[in-house]
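What follows is an incomplete set of chains from the complex, kept in their original frame.
For clarity, chains are labelled A and B in written order, and residue numbers in each chain start from 1.
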Amino acid sequence: MLRVGIIGATGYTGYELIRLLIGHPEAEISILTSRKYAGNPISEVFPSLRSRIQARCRNLSIEEVAEESDFIFTAVPHKTAMEVVPQLHERGKRVADLSADFRFRDPKVYERWYQPHACPELLEEAVYGLPELHRERIIGARIVGIPGCYPTGALLPLIPLIKQQVISHKGIVIDSKSGVSGAGRELSLETSFSEVNEGLKAYKVFEHRHCPEIEQELSGLTGHPLSVIFTPHLIPVTRGILTTIYCDLAKKETTETLLKWVGEFYREEPFIRVCPPGKFPNTLDVRGSNFCDIGLKVDHQRGSLIALSAIDNLMKGASGQAVQNMNIMFGFPEKMGLEVPALYP
Amino acid sequence: MLRVGIIGATGYTGYELIRLLIGHPEAEISILTSRKYAGNPISEVFPSLRSRIQARCRNLSIEEVAEESDFIFTAVPHKTAMEVVPQLHERGKRVADLSADFRFRDPKVYERWYQPHACPELLEEAVYGLPELHRERIIGARIVGIPGCYPTGALLPLIPLIKQQVISHKGIVIDSKSGVSGAGRELSLETSFSEVNEGLKAYKVFEHRHCPEIEQELSGLTGHPLSVIFTPHLIPVTRGILTTIYCDLAKKETTETLLKWVGEFYREEPFIRVCPPGKFPNTLDVRGSNFCDIGLKVDHQRGSLIALSAIDNLMKGASGQAVQNMNIMFGFPEKMGLEVPALYP
């Protein structure tokens, strides 16, 4: 059994990791840390875990974590992550980090959007943990930067379209709609029930930090700098991201042909599902699962293609993807512990 | 007091008209018709109206409606509307129709998206009831086609941007998110609670009938055919449409300047509110009100402009706009009966 530690166990991605690891046949939770809830049984923090797990949250001690774990998930805010990860790395531990701190290749990009980077030398080594794009490198990775939730939803439909030169690299518009759990468990008026419920709004227009992340990966695909327009919206659901992508068609193919191409591109992928023509993704069909559902349609008169994806932001958009990375890194079947279909309705 | 009849009083737009007319100082409800609930007190259909209105629903008799009303709202489905409206028109009655049947100038466009038109000769006379665009013609109109909810949310931000030549006419992308009440009160699995709640999806991709309506009005502004890309999404809230519009900038102006221009353009408009720089609309701020809130931002590096609007689909997107039209047609103050701020939170 792989002994797995979770640093920052009491946020939503922490909970989701625990939920998944409890059901994982090859992994066991060895240590849970939380600054805020140190000393408390995790089942007091999350009563849904009562009778399923006995562990207490501990204050973070790198020594203890390194000693008691074979593998570590860091589910702490950015900035904290880059303080912790190098210490684990030094001690020979492999880490999947769910913050933004190890997603960027170029420290300058990171620093423009976040803050000075504490260990830029590790960025070269770290792998962007999107298995559909970087599986080969993930296998041997020592540090994986788990992709952001929005980038996951945006990249998965775009990768095959760009690889197969179906769309223009210019004028890509990504309109994303996210549930509230993506904002985490910290208190804020923006995520207060009465402020969110029955409302709809965009935020961080032209300013969201997930935009450079999307651009990095797309530019990596094309070999030249590619710029996109990205707008996140807050929707009164707990889980789910629906991403609507608008592109100019570069090839005059039918919807059916393009869907076939995308399906073939992802044929071996365990978590990508392509909708048949005329059907489009719904976040309710992926809630609680690690699937990314993809649909698309072309309009030849307008020369346009609309691609859509649905993910659960805490699963394929965070913790599910993290466990998928763990499975790859340790040679487990990639679907292990991630096979449950969505909790519908 | 203007005696006002409502044909089709028992759908959501019918309820909203009743709610507004009850509080209108110059209008009184004279007759309510409903095929399904004929004979029933309206307060049995809508218990929220108990003690506020005594009327019973009646079966539709054009004679009775014409005799007992000075003005009529038709809140019936398209196709039914174009059977009813000509008969009222013949009897000299002015009508505001909330269906799609009198929104199109060109019967061929209507017929491509809907069905054969029963009275194409009336389309020339009918006025598209968007006061911000056609107020002068509404004053004397005999038939007003109340705009669709999505077109209202899309047109109001675009009109000043196009009039002031701020944006390119090509490549306009309109991504709309709507609450469920826009689908009306008819039963369908698509609007069933458990199917909608906690889900997010697009529908009628490249196929929604509100697209040609938007294009008609924008083309009317520019004098040449203008084509847009429009995607509606279903969101688990009851009321509200948030519209996110992506355009290519044609003028290198700042966000502040453009907001100032839009503000000046709409300075006299009682129901348009322009958000300050850095602020964006939220449907929760307009729920239950007739306001359309507009925000925008430019990104010079990308050469792009994002404009957003929020409306209540049953108010500015339907019945509120209909009452606004009535006020204009009968010389009442335009805000009369429509002044209440949003029901927040």
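The rule we apply is simple: a contact is a pair of C-beta atoms (placed from the backbone, for glycine too) under 8 Å apart; a residue touches a chain by one contact, two chains touch by 3 or more.
Since this is a predicted model, take the numbers as computed values, not measurements.
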Full complex stoichiometry in copies [only 2 chains shown in place]: 4
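Quick note on the criterion: only the chains that are shown with their structure count from here on.
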Cα-centroid distance, subunit A relative to subunit B, in whole angstrom: 39
Subunit B - residues contacting subunit A, complex: 171, 173, 175, 177, 179, 194-195, 197-203, 205-206, 227, 229, 231, 233, 235-242, 244, 246, 248, 280-285, 287, 297, 299, 301-302, 304, 306, 308, 310, 345
